[in-house]
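Attaching a single structure in structure tokens format; questions to follow.
All protein chains but one are shown in place.
What follows is chain A.
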Amino acid sequence: MLKWSVDNIRNFSIIAHIDHGKSTLADRLLEFTGTIEKRQMREQILDTMDLERERGITIKAQAIRMEYQGYILNLIDTPGHVDFSYEVSRSLAACEGALLLVDASQGIEAQTLANAYLAINSNLKIIPIINKIDLPNAEPEKVLTEIKNVFGIEKSEVILASAKEGVGIKEILEAIIERIPPPKGSAKDPLKALIFDSHYDIYRGVVAYLRIMSGTLNSGSKILMMGNQNEYEVLETGILRLGLIPKKELFAGEVGYLISGVRNVRECRVGDTVTEARNPAAEPLPGYKPIKPMVFCGFYPVNTGDFEHLKDALEKLQLNDAALTFETESSAALGFGFRCGFLGLLHLEIVQERLEREYGIDLVATAPSVIYKIIKKGGGELLIDNPSSFPNPSIIEVIEEPFLKLSVFTPSEYVGKIMELTIDKRGIFKGVEYFDPTRVMATFEMPLSEMISEYHDLLKSVSRGYASMDYEFIGYVPSDLVKLDILLNSEPVDALAVIVHREKAYYRGKMLVEKLKEEIPRHQFEIPIQASIGSKAIARETKPALRKNVLQKCYGGDITRKRKLLEKQKEGKKRMKRIGSVDVPQEAFMAVLKLGK
């Protein structure tokens, strides 16, 4: 057992662009320090959700304490996607240093840059590492130059490594100890602890992960959450190994957990400050902001009987996901469902996938929408997160929509195509910066609504996968927007309505009805499919009636097989949503979003 001293503590994160090897490096560090024995090891040990492993991304932050040569090394893992950049910033605020991981064949990418700036702005000591040097197409020299040009970091400071092959791990551990400063803050000052993550445990309630910035957190004492001013009793504190290891006190500089009977992650917000109720800190730690969902969509059960089941599942997910919001909504077309709010499109997809996979619910998801701000004539403001509640245009003075600052990092040869794509998505070009002759960063301002309609996929496709991006919300901007209605069989379908820019309405309308014509199967009657703005139709297609659907041959040997065939067909129809008298497949609702270009 080592003697505890704050000078022996190092708190650090690993920051990297997606796929640059963050989880593999974490695995190697855990192995090398003996925190986890080889036989317990499985890949991406910190990514505990199946989804995380499958998608190769980290959704939840995690932390783990290692001991190495008399030092305590706390690794605070960060989420790896732009949807979760606030969580990244809080994790970084809990550290004194960061390993900046860059792929030796890919070089610096948008999130490398965005996360590195976050770390630099939080005054973190950066340890640059070039990873995957074992790859045949690795170009460490080129990446060294890039790091020098972009961050002004000398080549001699960079560690060359291959996490996969275990190369450079010792050097990294030594650099963590030598280069990253120990935490400051006195154990005698009033308590300030930063919550950087939390999870819900069905037996013990919310487990908050925190970093003690100053003071001491004692088991049994009363604490105050400074964000919501709620008081709790500390039931248990401890440190984070592969599991939770109880420890009666946590001192300034330490990273650990707190269990205090909180039943809901919402009461234990990431970024909030924990202090002692009897002797509270004067000021909370800086940087706390309540999470606001940016993207909304409706989730409806395909079988109306699943409504309660869906509600139950959402509540369960919410216990562990402070960013997920939902409230009941009803649609004339789809019946009862929920309007859900998400941090971004990935967050939405993850929740949808978990509902379908873990809870076995067949869902119809309506097209994602952002929050529009409508300023009414004669004053007053409306916030619209659902196209179906778009007001009558006659009462609208101005409509505003959320805009982003978008940074795209790309090999220079794709800049032209990326500009074309982004401008087509109503992006406004702001400038281009060269990091070296072949790598550039283009910046734009663009509506969030365009970002969530498959911008990322298109960006990847025009740049053959080389471009990467990062974005941040900058504010609301007036826009000429209209509500585009879709009519099936002459009836407007509220769940298919979208809010679009006026200039794009015609094109979107035309694409939409064509796509719906493809997706909706033939029925025994003809189905007109129209797009309209107000009462004005702008596009129309007709799905012809089913003319012939009959098993023409059926004799003694066929009967059971044919019955089963019919059962299968019927099962397929059950998975569709009936709107009026039209069966609409789930895909049709998503088609509203994915129109390609």
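Worth a mention:
Please note the rule applied: contacts are C-beta pairs under 8 Å (C-beta built on N, C-alpha and C of every residue); 3 or more make two chains touch, one makes a residue touch a chain; residues count from 1.
Following the convention adopted for this analysis, contacts and distances are computed from a predicted model.
Set against the options "Sulfur carrier protein ThiS adenylyltransferase ThiF", "Protein-methionine-sulfoxide reductase catalytic subunit MsrP", "Heme chaperone HemW" or "Aspartyl/glutamyl-tRNA(Asn/Gln) amidotransferase subunit B", the UniProt name belonging to the omitted chain is "Heme chaperone HemW". The omitted chain makes contact with chain A at the following residues, 522, 524, 544, 546-557, 559-560, 562-563, 566-567, 569-570, 573.
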